[in-house]
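Let me give you the structure first, and then I'll get to my questions.
A protein chain is absent from this complex, but the other protein chains hold their places.
Just so it is clear, A and B label the chains in written order, and each chain counts residues from 1 on its own.
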Amino acid sequence: MTELQQHKHHIKLSEESLQKQTTTINLGPTHPATHGVFQNIMEIDGERVIETVPTVGFIHRAFEKIAERRPFYQITTLTDRLNYCSSPINNMGWHMTMEKLLKIKVPKRVEYLRVIIMELSRIADHLVCNSVIAVDTGALTPFTYVFQTREHIYEIFEEICGSRLTTNIGRVGGFERNFTEASFTKLNAFIKDFPRVMNEFENLLNRNRIFMDRCIGAGPISAERALNYGFTGPNLRATGVDYDVRIAQPYSSYEDFEFSIPVGTIGDVYDRFMVRNGEMWQSLSIIKQALEKIQAIEKEFPEQKNIFYAQEADHFHLPPKQDVYTKMEALIYHFKIIMGEIDAPVGEVYHSVEGGNGELGYYLISDGGRTPYRLHFRRPCFIYYQAYPEMVRNGLLSDAIITLSSLNVIAGELDA
Amino acid sequence: MALSNELIQEQLTNKFGEQLTNWEQQFGLLTFTAPAENNIEIMHYLYDNETLRFRFLTDLTAVHYPEKTGEELCVVYLLHNLIDNIRLRYKVYMPISQPDVQSVTSIFSSANWLEREAYDFFGVNFIGHPNLSRIMNVDDMDYFPMRKEYPMEDPTRRDKDDEMFGRGGSF
Partner (left out) sequence: MRPVQYNTKVKLAEIPEGYSGEGFHATTFDKIIGMGRANSLWPLPFATSCCGIEFMATMGSHYDLGRFGAERMAFTPRQCDVLLVAGTIAKKMAPILRQVYLQMAEPRWVIAIGACASSGGIFDSYSVLQGIDQVIPVDIYVPGCPPRPEGIIDGILKLQDLVTSESLRRRTNPVYKELMESYGID
């Protein structure tokens, strides 16, 4: 007998595992179909999922602990890495939290510019999610196709802040620099090009018989259960609840815009897919409106063209580099901010923005020091991923996979 | 009549009286403190009452205040009334030697992992939680890392001990 045979000979299965009629399988944490590091130990009967036990925390990076040791302006880099598919929204959310604490009023032009950035990143986020649903149903083409468009969004970000993915965009009070002419040119080109891409993407999938048969009825959740599980964002709206932070608690002048909230009916994979598609169209419309509003402002007040941050935020807004070298005030502020000489006011503030996945909240407790006393991120993924076992129960194993991808669970956000 | 912070405060004071303390409003968000023994009762009232209707748990987290003797740990609930679109925050303080608080998982399914997270980071003991175990960290971890006395850094690293790298610095 060889060594291997001997080894096999000695394997003793427990009575329980010989008796049971179902199979236990392990999915993840490095399984390609999980799109991120999630482990699910599933009990399956043939192709039916009876029970699944999710394990998370595989990329826990201790954001909240790190945030307690970082000066306020350095926390932006942490927020980038929460939901890295739409980091600008996270950045903006953090800046707005700080502005709320400092009671800074941001000029309208800056708010509209922020809206543009946030909606662009929402499109980028939803493009990844929806194309990945397509990949999991067996269609690779939409993925390779829309990633081209995503590159255009990245180019715009790069033009504005110099980085593609983890953008670190903006500062407390506004932006680190003004938008260049090239960024508006690129933005206009994107607005012109995107409907064509989006139409083609929708033509490929929306009424595609195979895709519909695969998605309709997979991984459904009722509105009551979704609310009980703390769903927010597109996944909640797919169940038919029209809760959107942009409407409920408008920030960054969202109240000035005309847009509708797409909702679904039964909260299955198809609904989530369609809600995201609808939101991308709405985002595009918001971007167009924001550009018009900016042009209107610039036409009326030409001097506003150079305003890219709130003057009253001087104490927290890192001044542009050329000013640091040429102006004394700027140099002083630069020094004070970098050396952490500026204390934030005491207070407790909760601010939330509509992130790519739902209500992204920042709960900041400041004790008047240079760093937050405690900063808690309300990560939508972490909260709604709890519902996954309930959503896939009694469904097919393949439905469980597309349910996971349609939830758009981002590991970085989930584990923080 | 639209639900306002004053109305909520009035209604809750009528029901629970002196038990609820530290009423304050910061940035328009009503906040109060409740005793740890009957937090589930208050939560039930907030959920079931036909005027209050706080039926969405937005967030649940914990905070550690080492200086506050006898109430070092604090659990913060953030509730949302989606119909009237109003938020409410309430806090429960407990001593670190006996960090017991009632679990609200029976009301909100979303509290399950949030409470596990609070346990994992701060060691808050949620009584009645179906599976109170570590969620983010490895199971054999023997301390609660988010408590203020524990360092942030990975202690095994040798190449970053310089103060200029941010270790042992004043931040």
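Of note:
Operating definition for what follows: a contact is a pair of C-beta atoms (placed from the backbone, for glycine too) under 8 Å apart; a residue touches a chain by one contact, two chains touch by 3 or more.
Note that the structure is predicted; figures quoted are calculated from it, not measured.
Across the entire complex, the residue among B:7, B:82, B:107 or B:152 in touch with the chain not shown is B:152. Shown as candidates are A:27, A:85 or A:263; the residue that touches the absent chain is A:85.
Touch with the hidden chain on the side of chain A covers residues 29-32, 36-37, 57-62, 65-66, 77-78, 80-81, 84-85, 128, 143-145, 147-148, 150-151, 154, 164-166, 411-412, 415.
Along chain B, the points of touch with the absent chain fall at residues 136-138, 145, 150-157, 160, 166-167.
The rule is short, and it goes like this: only the chains that are shown with their structure count from here on.
With each centre defined as the average position of its C-alpha atoms, the distance from chain A to chain B rounds to 24 Å. Residue ranges of chain A in contact with chain B, taken from their complex: 56-57, 60, 62, 64-66, 68-71, 100, 225, 227-230, 241, 243, 248-249, 340, 347-350, 352, 359, 361, 363, 365, 370-371, 373-374, 376, 378, 382-387, 415-416.
Chain B meets chain A in the complex at residues 26-27, 29, 31, 55-59, 61, 63-64, 76, 78, 82, 85, 87, 89, 108-110, 112-114, 117, 121, 134-137, 145-146, 152, 166, 171.
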